[in-house]
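One protein chain is absent from this view; the other protein chains keep their places.
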Amino acid sequence: MTRAVARRIASGAVVLWAAATAAYLALLAAPGDIVDSLIGDGADTPQIRAQIITEWNLDRPAVVQYLDYLWRAAQGDLGRSYLLQRPVGEVIGDQLPPTLRLAVAAAVFGVVLALVLAVTTRHRWVRRASSTAELIIVSTPPFLIGIVLLSVFSFRFGLFPVSGDQGWAALVLPAVTLGLPIAGVLAQVLRDGLDRALDEPFAVTARARGLTERAVLMRHALRHSLIPAVTLLGWLTGALLGGAVIIEQVFGRPGLGQVTLQAVGNGDMPVVLAVVVLAAAAFVVVNTVADLAYLLIDPRLRRSTS
Amino acid sequence: APREGTAAAGRPVSGGSLTWAVETEPITFNPHQYAQAKARLLVWNTFEALLTHDTQGGYVPWLSTGHQVSADGRTYTFKLRTDVTFSDGTRFHAEAAKANIDQFSVDGYNPSVRAVQLRNLDRVDVVDPATVVFHLRQPDVLLLDFLSSPQGAQVSPKSLKEAKNLKAGGPDLAGTGPFLLDHYTAGQEVVFTKNPAYNWAPAGAGHTGPAHLDRITYRFLKEPSVRVGALTSGQVQIIEGVPATDEALITANPQLSLSRGLNSGSAYSYYFNTTHAPFDDLRVRQAFREAVDVDAVLTGVYRGSATRAWSVVGPTSPFYDRTLEKTYGGDAAKANRLLDEAGWTARDADGFRTRDGKRLTVRLVQSAPFVRDRRDVLAQAVQAQVKQSAGIDLNVAVVDQGTATQALADGQYEVFDNSRADTDAGAALNLLLHSGGAINRTGFQDPALDELLEQGQAASDQARRKTAYQQVQKLTITDQALILPLYAPADQIAAGTTVGGWGFEPAAGVPASAYDLWLSR
Amino acid sequence: MTLALPRPVARRFTLRRPRPGLTAAGLVLLVTLAAAAWPSLFAGDPLAADPLRVLEAPSAAHWFGTDQLGRDVFDRVVHGARHSLSIGVAATVIAVGAGILLGVVAGLVHRVADEALSRGFDALAAFPLVLLALLFIAIAGTGTTSLIVAIGIATTPHHARVVRAQTLVVRQAPYVTHAVAFGASRPRLVLRHVLPNVLGPIPVLAMIGLGEAVLIAAGLSFLGLGPQPPSPEWGAMLSEGRGYLHIAWWASLLPGAAVTATVISLTVIGRHVQHRFEGRPS
């Protein structure tokens, strides 16, 4: 047990290191050097350049900078943002909560909607209508959905705030926008899982016991359909984080997405690196959660009990 | 800061809180690090400078009571107010003013200000708590412009030492302004509360004593349509940066009013890179200008709400040369003639002119983070025009900051676009046109031009400065066709009728601070 | 005295997909392909701007209205088919190509290397796609080429994983064992048996992947990371037009509709073929 935990932690650390290193290398390869980015729109003279170089210690060899970065990152110091002039940890710390709120709300909305859709729309016409709607949602650029929702519910009817992160009302539209495609994909996977499970011999056996169709669905099939859904957990996290970049832009919400876009646009390397490391950390966590979820759902995977 | 014009009728009311949707989120709350003209309205809420502007373009005392210039133009003596306290409780006096200037000699604090604005400053002396003297190495009237600018704002020396994130600023950076920065939520909003102790408004201000509002929230809404939506659906009471396409929407609404202010500084212009072909040829530069029907382009893109610029100097500047108007541009026949003369006679399959098999291509590189005011759309419109009227291939690339800076450094561009928001147009011209200017992208080197620019900076007499700068304009616009001025950048404010006291800062032309704002109930 | 191993009682039913949907999808795809192949046949110059006729509502003269520069939105949408599809196709080709290469290698090589490769795929696949593409664009700069490569790289792990799984299945399939019985050498095994069977499902995957690529391209274009203006790419049009949504819905919603219709039809047809593929025992 402890060995498994230790292995998990070790492999997580390796993933984090690999992600940070890959991103570091990638950014080194980027054209336009850091000084160019730091100069921005302003004046550009050799003296100014020299000062920037000394200020950010950019005159040291790349390897030294990289090792220094790793060493400080290992101690939890992610450096200072070139653009925002603040510690990266603080920048990320400030922007994480709104993104988390959005992601969690979207995930909850998406998952619940998907479950409801998959379970309730079992009959021919509803099912077909629901599948069609899911297909359209999944095939439409999410920002388009967002823009339309925004103009209808916020501009036209004034039901929700236009933008920002101000209480629950402001969370509704972005979370719906981000959650809809997730619900679309998930509902399809769940429905497929339900179909498969209901075709399995154990489902027929359950019916042979005199169970109602609903009982077969809820007590037997649903749990089976969760297994492929858990496989999507990694994808889901990616979709949430990636989607947040676009959704935050559309709804003018603060958050990691905005920070990332800004950092990428301005070559704000410390922030970009931190975002990459954060995403890698999310990957590690989600993988662990997924493994646990598998164990919870599927007793066949619980080795120790025998 | 003083304001210009008041939109809403009625008498000012005290108290209340207001939400203002602004386009730009400041990257810093430290005025010394100021770099965004769009963030200027926030600076003056918490900070003040030694001087400010009046409506005529002159200077009026703010935290000073007056100043004197020595005959050789190298010594500026300021008398300071003695009744002013920073919000952290420390008093404002000459030592503080000196500390603020000295802060710039800290390495890495703001190399740009040190290299440009304070280039000619030798040292600052404190004579007594109410007197401070600036010694220059050579005459430079732009010192006054600096001392009235956000970067010259006065910050409590104590907080300069103690602030947690000095360069980012924040609530712990104390100023003397009518508001206190209450809190800042990145990506979202910044909230100011009234400074009840404030009682040193400058002469031109709308009132005296503390600010009217108890509290003002600035929300950062980058999307123009979202700002307008927020205003029309009543979620904010006042916005700035109204897109041209939405102006009709606001003027048609009796509950809203709209006002526009032209910015100071340089006009938004295209600068031609003369260091290599094709713009090393005067005829091609002229031809490009003739190929664009600027009025038509502006009508299309800004629906007639933009003010056409004829000079690199903005029309509100005292140095503006009105005689340049309608002297060039919009003559497609002339453009084609000039290009034929310059040898660009052949056409390729796509209809573009060529010479020796090379297409007449000119590149404009825009840095995505700094594109605003639909300048990318404007570029597309110009692109379409020069193609249709003269067969010029204008290649527009919107790229990230690093790529853009590198392209400029490597000379991989033929057109450079820029506008500067300096309150004194001379400061902008120095940077853009002097052969040693920090953003001289034309590559044009002319001792005569440098001489004129230096005169303009040294002369303390306004009339002599004006003559020098008018010659600069004639030389660069008419004679050399270095520049294609497009429009005078402007700011718009739209507000509900319940909001009063809003307007634009004189000289700068950007939205004024919240000092005079009030909200009727 | 005989014992037989169990057989499935009933073959899983393939759901009957609505035929009209399939037909419609086919038609949409055909129209899109035609537009991509010969845009000038159906539409005028997508770059012709008329500053005096900006943001005009759809009319007989301009079926889809005009945009902020007075360009005909219909012309742009038609030409956009070529731009958007070619980005999608190029990205998919990169992703599928690299996916096959990496997947087959991972499926065939030694355990340790496979482990490293597939861990890599996993990590990349779980990494937010948009972030991956963003990173790449941060490095390579904005532009159509880097957009294509970014999407290609970002979607490669997905294809590589599928191919690897398929390779593992095929490699251990008894018929490969049988080929050994005829003295087949390793390269021969890979070329004659493994590869052809691994590649079978690829066209279908590629088709569904193409839809996905078009969608991601639109998203990145929306963020301003795609083709440069004035290129009439759908995502870019959407992005440019969104500022005018409340006064000119056509400038953004119609290009958006083009994206949706194309992606739906690709998905519907791709899935249909996939179901056909799985429907018969293989």
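To keep things simple, chains are lettered A, B and C as they appear, and every chain counts its residues starting from 1.
We take it that a residue touches a chain if its C-beta (ideal position, glycine included) is under 8 Å from a C-beta of that chain, and two chains touch if they have at least 3 such contacts.
Note that in this section contacts and distances are computed from a predicted model.
Missing chain, UniProt name from the options "Heme exporter protein B", "Transcriptional regulator", "Monovalent cation/H+ antiporter subunit A" or "Peptide/nickel transport system ATP-binding protein": "Peptide/nickel transport system ATP-binding protein".
Of the chains displayed, those contacted by the omitted chain across the entire assembly are A, C. Checked against the full complex, the candidates A:Ala23, A:Val88, A:Leu149 or A:Ala206 give a single residue touching the omitted chain, namely A:Ala206. Of the residues in chain A, those that touch the hidden partner chain are 200-202, 204-213, 215, 219-220, 223-224, 297-300, 305-306.
Seen across the whole complex, the unshown chain contacts chain C at 1-10, 13-14, 16, 173-175, 177-183, 185, 193, 196-197, 200, 280-282.
Throughout what follows, only the chains that are shown with their structure count from here on.
Chain B and chain C have centres, each the mean of its CA atoms, that are 45 Å apart. The centroid of the Cα atoms in chain A and the matching centroid in chain C are 21 Å apart. Residue numbers of chain A whose C-beta contacts span two or more other chains: 30-31, 151, 155, 264, 267. Along chain B, residues 223, 229, 368, 400, 403 each make contact with two or more other chains.
Considering their complex, residues 47-52, 54-55, 68-70, 138, 141-143, 224, 228-230, 240, 242-247 of chain C touch chain B.
Across the interface of their complex, chain B is touched by residues 30-34, 36-37, 39-45, 47-48, 51-52, 54-55, 83-87, 90-91, 94-95, 98, 150-151, 154-155, 158, 161-166, 248, 252-255, 258-259, 262, 264-267 of chain A. The part of chain C that touches chain A in the complex is made up of residues 9-10, 12-13, 15, 18, 21, 122-123, 125-131, 134-141, 211, 215, 218-219, 222-223, 235, 238, 242, 245-246, 252-253, 256, 259-260, 263-264, 267-268.
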